[in-house]
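Only a single protein chain was left out; the remaining protein chains are all shown in position.
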Amino acid sequence: MAILEIDNVNKTFGGLRALWEVNLKVEEGAVHAIIGPNGAGKSTLLNCLVGRLAPDTGRVIFAGREVLGHKPHEINQMGIARVFQTPEIFEDLTLLDNVMIPAMAKRDGSFRLNAWRRVAARAELREEAEQILEDVGLAEQRHVVCSALSRGDKRRLEMAMCLIQHPRLLLLDEPTAGMSRADTNATIDLLKKIGERGITKIIIEHDMHVVFSLASRISVLARGTFIAEGKPDEIKGNPKVQEAYLGGAQA
Amino acid sequence: MDAILLQVLNGLDKGGAYALIALGLTLAFGTLGIVNFAHGALFMLGAFTAVSFNKLLTLQKVVLDTAHKTPWGDPVEIRTPYVEAMFGDFGKFMVDWSVPLSILVAIPVMLLIGVIMERGLIRHFYRRPHADQILVTFGLAIVLQEIVKHFFGANPIPQPAPHIFAGSADVGAWLGLAKGTIVYPWWRLIYFAFSAVVIAAVFAFLQLTTFGMVVRAGMRDRETVGLLGINIQRRFTIVFGLAAVVAGLAGVMYTPILPPNYHIGMEFLVLSFVVVVVGGMGSLGGAVAAGFLLGILQSFASMNEIKSLAPGIDQIIIYLVAVIILLVRPRGLMGRKGVMED
Partner (left out) sequence: MFAKTARGDWLLFAIFTAVVLAAPILFAPIGAGYPDLLQKFAIYGLFAIGFNILFGLTGYLSFGHAAFLGVGSYATVWMFKLLSMNVLPAVVVSVVLAGLFALLIGYVSLRRSGIYFSILTLAFAEMSYKLAYSVLTPITNGETGLQVRNLAKAGVVNFQHGDLRILDRAFGVVEHGVPMSNLFGIKMSGWPGFYFCAAALIIGFFIAMRISRSSFGMMLRAIKSNQNRLNYTGVNTRPYLLAAFVISGMYAGMAGALLAVTDPLAGAERMQWTASGEVVLMTIMGGAGTLLGPVLGASVIKYFENIFSAINENVLHQVFSWLPQGVQDVVVSILSLFVGEGWHLTLGLLFMLIVIFLPGGLMEGLGRIVSLFKRGKAASDAAQNGQEA
């Protein structure tokens, strides 16, 4: 069954058609990769999904509920979490705080005035937070302030921040960009591991190694529309895809 | 009809002052990205340039006239300003025209102050958060006004307009209305005309010169202009100096309308900020339009008919407009979409 249905979404910026009649179905539990040349509209599509942008027309149904028109925090509470293309973390808080916050948001909902009890006293949250930092390999640095982290570590931290919420759908915008080969492989392993927890994932990636090691399905976006969709093998041999990439590279 | 016209006129001079100050604020914000809480102090410094110039001109030579005695038996003191003693009638003319003449002094003085301010302080805050900019310029404003207070005292110092501009013009008669229906002080008309000229000059400078072109491009997209390798630093300094001159001139010419004291700048600053926000942060046209608009609105709100409907409205109309604008159209009347909207 499809957990996410994108139905005829259009988005223009001034005269630019960033998204044009975009349709997509993502199966529950799938790892769905979206690939395409630079400027194809991949991030724009994600922005529409999480409430950062409002598309001009179209519908987005997640687990039977309309997503469009909701605020970002409401969409997150529905069970969609996102890792951004440029890391969005709480730079001047510690790693532990960074993962505690999403954990609290998951547990307490979008607002709960808990102004008296010490955070540090909430042992269950803390254990969970330390566990997730362990999973992404950042446990050592849990008391470090984030601004000191490398770009790759920030990305991993952001992934941990999303994972601790046990989202039903995880959106990853170029999760390995700027990572070393070793870090990329570690990330692939991590994503495979969380695949076992049954989280549906949409991954945007330029690195084909990552795409083909993870994706169960691939959609190709070029100049704002999907031009192909299928299993990894089908996409590999698709002439339209090659043309789009070459064309995109020339433009 | 004439009542409405009169209120429009009434709003023009104040609106002119708002527009001039807001213009400088917007220039500084649009090009340099600086939120300058010391901009009102520049207006105040301009006003006190006029005061100092007048003081200088009226420095008096005291001659003792031994032929005549006061009732107390002392020789009579004859006081004549040095300039009169030196230049005769021309000296008299200079004293009479001290406010308009101060403009000539104020331009270099304010330019210098602006340049020093930018080089010495503002420049180090381009990359700091807006909150820090607000705080440091707020501190500077206090410092400047306290220095002025130390030297000029706390009381307002009236400045005379030149004699020929004393009294009022019968504006109604010009418009073919009955005599005496709309009379309006000459100097306030002059102020309006003056502000219009300065605004036109600034716009011409920005539209017609290559320098202005770069500045406008910078206001649209600061990063790109920086990338062009144009020496942005020096231009920033000049833009800031220009903003200082505009604020200073607004202050000079306002002295006959409102005798300046050391915190006149603060009062205008708060209002001018509101003007900038209403006009749209970073929009020069918006700043000017909103300046006049709010000036006129304010004078309408102080009509008795309106005050009896909504008591106190004259005190808060500007703030009220700002609140409404910010809530329904955060980018302001003429602000560009997406510029600091949240």
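Per-chain numbering from 1; labels A and B assigned in written order.
Everything that follows uses one rule, which is that a contact is a pair of C-beta atoms (placed from the backbone, for glycine too) under 8 Å apart; a residue touches a chain by one contact, two chains touch by 3 or more.
Quantities reported herein were computed from a predicted structural model and do not represent experimental measurements.
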Given B:Leu6, B:Ala19, B:Val35 or B:Val198, the residue that touches the chain left out of view is B:Val35
Contacting the left-out chain: of A:Lys71, A:Lys192, A:His209 or A:Lys231, that is A:Lys71
Among B:Val62, B:Ile164, B:Leu309 or B:Leu327, which one touches the chain that has been omitted from the display?
B:Leu327
Residue numbers in chain A that touch the chain omitted from display:
50, 52, 71-73, 76-77, 81-82, 84, 88-93, 97, 100-102, 104-106, 108-122, 161, 165
Missing-chain contacts mapped onto chain B
35, 121, 124, 130-132, 134-136, 138-143, 146-147, 149-150, 266, 270, 273-274, 277, 281, 311-312, 315-316, 319-320, 322-323, 326-327, 330, 340, 342
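Assume only the chains that are shown with their structure count from here on.
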Can you check how far apart chain A and chain B are, centre to centre, with Cα atoms defining each centre and the answer in Å?
52
